[in-house]
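One protein chain omitted, others in place.
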Amino acid sequence: MTDFISTSFMEHAVTILLFVLLAVTAIAVLRLTNLFAVVMLTGAYSLLSAVLFVVLDAVDVAFTEASVGAGISTVLMLATLSVTGWRRKVSSSSNIVPLLVTLVVGGALLYGTADMPDFGDPNAPANLHVAPDYIKGSEEDIDVPNIVTSVLASYRSFDTLGETGVIFTAGIGVMLLLGSRRKKKAATDKTGETA
Amino acid sequence: MNHHLILRVITKILIPPILLFALYVQFHGDYGPGGGFQAGVIFAAAFVLYALIFGLDAANDVAPPHIVRGFTAVGWLLYIGVGVWSLFLGAPFLDYSVLAHDPIHGQHYGILLVEGGVGITVASTMITIFNYFAEHGRLPKEGDDD
Amino acid sequence: MASPEIILAAAEAGHIVTAAAGTHVGTHGATHHEAPGLLDIIRNNLPALQVLVPLTLAPLITLLNNRNLSWLLAMVGTSVSLLIAVVLTTQVLDGSVISYALGNWAPPLGIELRVDAANALVLLIVAAIGTCAAIYARPSVDKELGMTEQPLFYTAFLLCFSGLLGVTITGDAFNLFVFLEISSLSTYALVAMGAKQDRRALNAAYNYLILGTVGATFYVIGLGLAYMMTGTLNMADLAQRLPDLMGSGTLWVAFGFITIGLATKLAMFPLHFWLPNAYTYAPSVVTGFLAATATKVAVYALIRFIFTVFGADFAVEAQLFGKVLLPLGLIGIIAGSLVAIWQVNAKRILAFSSVAQIGYMLVGLGLMSLTGLTATMLHMFNHALMKGALFFALGAVMWKLGGVTLDKMRGAGKLMPWTMAAFVGGGLSLVGVPTTVGFISKWYLLNAAFEREWYWLIAILLITSLMAAVYMWRVFEVAYLRPAPEGVQKGEAPLLLLIPTWALVLANFWFGLNATTTVNLAETAARGLLGLTGGAN
Amino acid sequence: MISDLLSNLNWGHYNYWIIIVLMMVGLYAVIARGNLIKKIVGLNIFQTSVFMLYISLGKVDGGTAPILEEGLTRPFSNPLPHVLILTAIVVGIATTALALALVLRIKAVYGTIEEDELEEADNKTEAEEAQLAADILGADDNRGGAH
Partner (left out) sequence: MTMFAATAIALMVTMLMALVRLLSGPTVYDRVLAVNMFGTKTVLLIAVFGFLTGRPEFLDIAIVYALINFIGTIAILKFFRYRTLGASTAELQDQEGAQ
């Protein structure tokens, strides 16, 4: 039993430390002017949030966030930077309106936290209503140990169908946007590509 | 002179295990963390690694772009197909229980196929997107005629 | 407010799952061992097929990668959807609700599709305009886009189309977000396709993307808070659980974020910045399709959240109607109309007029009455008809004259009489001339204002109608009273452009003269939203 | 007074407070930064922080990852937010990819990715267009008046 308590305590401690790291990274991203460093920091932010997801028991999400946020998205951003250059102009425009908007939105959200169930509360409504059915059903109706998989692919598989569609849409969009020049290039230098 | 020898050798050694790992993530998704989406991304990461080291042209020889592009659609159609199959068996869309005699087996088949579809689409779309981005970066800067 | 009673829509909707949550029923294993007939399958699964048909054809187009086939498939996808939408509408016209449990999982557990009069109306709009746009696309796309991109274009178009249908038909709040993103992502790409004509399309698409994504993220935040308090994502289930939580600060915030998120998508006044540029520089067919459908779907989603999910009481408590929707709607109407008057690009005039027209819908909501809500629902349908007709006509002008700035449109009335006649027809409807649909929706709006005895509102509505007459007149004047620039040959746009345009214009007059069907549908929808049907209260 | 405030705060919400701060940092970057890539980075941070909000609301104290295993006595954390966020991550990367593709095109066509320069260029085109239209229509008017 002592083991159990210390685990919970450790989870909170690690969570808080991770949050500190995340906050440092986020503010650094905001302040840096070198876009190359910004992209690297975004990757670090993604990695950190993935660790946080592991701590918060969302292993599948951590898996995805690491491979997508730190992997694919960094590579795509670098590919973009290689064309656009990495120095950003220090903007001279006023920052007061955005700051106000952010403060108002953040204030509203903070106000909203007052009535929320506590962090980690096992009796929060979200943990009592549908979720237990998933946990039970995953064992009895589907018999797949990974509950996330069974919810993702069976209970809410229409969402996943849409999710696949979103990725497909992004692919189509990128092909539409970057496609015309690519074809032209292929037509002009046929010698280079013998395939 | 050839400074990148180590990278090239390491990459050649690494890529098969990466692909294997992608398959493991794909099919182990029922038992541990992972699934079609993650497997697809890892699969695409292997391609990205290959393209980074050996160049896009070499990578495109391995995975011809027009075929990869077709697979983006194939994966999704596979997913939808599973749902339509259940329609033809007289059940609502995406009801896997009717896919086999035993509902639980049906669920297993359904999840397996559906995750496969997701994996195919994600891997091929990610490869395609990377292809287009890297290709765009190689184009000469001037002479854009839009 | 109790959710409307689920009435089984005859024996056809055999798939309404009534099992208790958590138990999985294999109803079909025993009875349907032999494969059922195709017709039965179609009849039993109409709500799923509504989204599924275009959704399946979209990847198929990419796979086949053939220009002619892709147009044909887009036509098939949209027209079959239209057919299904019509059938679904007839089934819910009596106020009943069709519920379809995907994967045969009972609703709060699985995802549910839900059709009632309100979304049948929107489905009808999207499917009808989509069909017109698909016909229209053929010559328009040939002219404005490269040949090789066409299969991709049609794929994106069908994705956008099915995304909008999905947003409309789903009964699950998170599923709504997924389909919203399918439609939004394809929209960004489609808008950017205008770059072949005008590079500003790229910038417009980028700004739309950023604002749209922030809006969608706001929606997700709001939904997360609502989920935190209730533990469910199903709209009907949310509706049941939320009244107990009235007064919770978290819920206020959730409501606020969902409203702002959707308001961004529907271009409510201060969040409308993306709209004018996106509509102006997108390819003609895309503009026509989006202007007629995308914002309506977002308005519908907002209505669904206000009335079905949170409930009108909650919204009244939040002072959403009086302090937010009504004033912002009014400012939107006035500002949109004013700015429209000073534009020199006809597409831009119409885009700003769209901001104003969305204002009318919000004012209808802000009136907080059955008549007001009916007017809003009616105006969604009617505005789709008129904006579709107007933008399609402009697209035909663009096809011939290469641009729609006022100087390029000189003498268009003489050069292409049929096209411009269609434009005038749509314009009259926009102004609200009797015998057109524009008149019908304005009439209901005025009635609602009259019921409340808000005579100032009546005055504003009349004045803004006059403003609409002014900005439309500027185009008419240039097109009819000025000589055409020398060297331009007289000649019409191709038939495939004119047919859908005229179909919409005629619909403007047809539904303007025989308004009973649409008014019935709108009123059933409004009653359903307010919980007045089925005696469920 | 401050100690009053502090004792009244519910420290069980500390995670939400930090997440809100992170979200706002991202949102601020989206609104305030003029560089198109920086905006996308801001959007990424905003969205990732929203993911944290979801994941932390499903966490159960002392709970464990929702993967069934023999002999586990601890409760499972709520799997539903995980599923939702998996979908949301996919949507996020899709949006990022599309946005970056747009940035590449904008750079190719406009030659810049700074918002104020883009706006300037667009405004210039617009003013020219309006001027041209006014000139042509005005010339028409004059001719009409002479008749």
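What to note about this one:
In this document, chain identifiers A, B, C and D correspond to the written order of the chains, with residue numbering beginning at 1 in each.
One rule holds for everything that comes next: a residue touches a chain if its C-beta (ideal position, glycine included) is under 8 Å from a C-beta of that chain, and two chains touch if they have at least 3 such contacts.
The structure presented is a predicted model; accordingly, all values stated were derived computationally and were not measured.
Taking the full assembly into account, the omitted chain touches A, B, D.
Residue B:134 is the one among B:63, B:77, B:91 or B:134 that touches the chain not shown. Between the chain not shown and the residues B:51, B:68, B:89 or B:122, the one that touches is B:51. Along chain A, the points of touch with the absent chain fall at residues 3, 6-7, 10-11, 13-14, 17-18, 20-21, 24-25, 28, 32, 34, 36-37, 40-41, 43-44, 47-48, 50-51, 54-55, 59, 62-63, 66-67, 70-71, 74-75, 78-79, 81-82. Contact residues of chain D toward the unshown chain are 64-65, 69. Although one chain is not displayed, chain B still touches it through residues 1-4, 7-8, 14, 18, 21, 25, 28, 32-34, 38, 42, 45, 48-49, 51-58, 133-135, 137-138.
Note that only the chains that are shown with their structure count from here on.
Centre-to-centre spacing of chain C and chain D amounts to 24 Å, using the average Cα coordinate of each chain. Centre-to-centre spacing of chain A and chain B amounts to 20 Å, using the average Cα coordinate of each chain. Measuring from the averaged C-alpha position of chain A to that of chain D gives a distance of 12 Å. Residues of chain C found to touch two or more other chains are 24, 55, 59, 62, 102-103, 174, 178, 181, 185, 188-189, 192, 195, 199, 221, 227-228, 233. Counting only residues that touch two or more partner chains, chain A has 59-60, 64, 68, 72, 76, 79-80, 83, 109, 113-114, 116-117, 124, 126-127, 130-131, 134, 141, 145-146, 148, 152, 154, 156-160, 162-163, 165-170, 173-175, 177-179, 181.
On chain B, the positions that touch chain D within their shared complex are 31-33, 37, 122, 129, 132-133, 136, 144, 146.
Contacts from chain C toward chain D in the complex involve residues 174, 177-178, 181, 185, 188-189, 192, 195, 199-200, 202-203, 205-206, 209-210, 213-214, 216-217, 220-221, 224, 227-228, 233, 344-345, 405-407, 410, 478, 482-483. Those residues of chain A whose C-beta lies close enough to touch chain B in the complex are 59-60, 62-64, 67-68, 71-72, 75-76, 79-80, 82-83, 141-146, 148-150, 152-154, 157-158, 160-161, 163-165, 167-168, 170-171, 174-175, 178-179, 181-182, 185, 192-193, 195.
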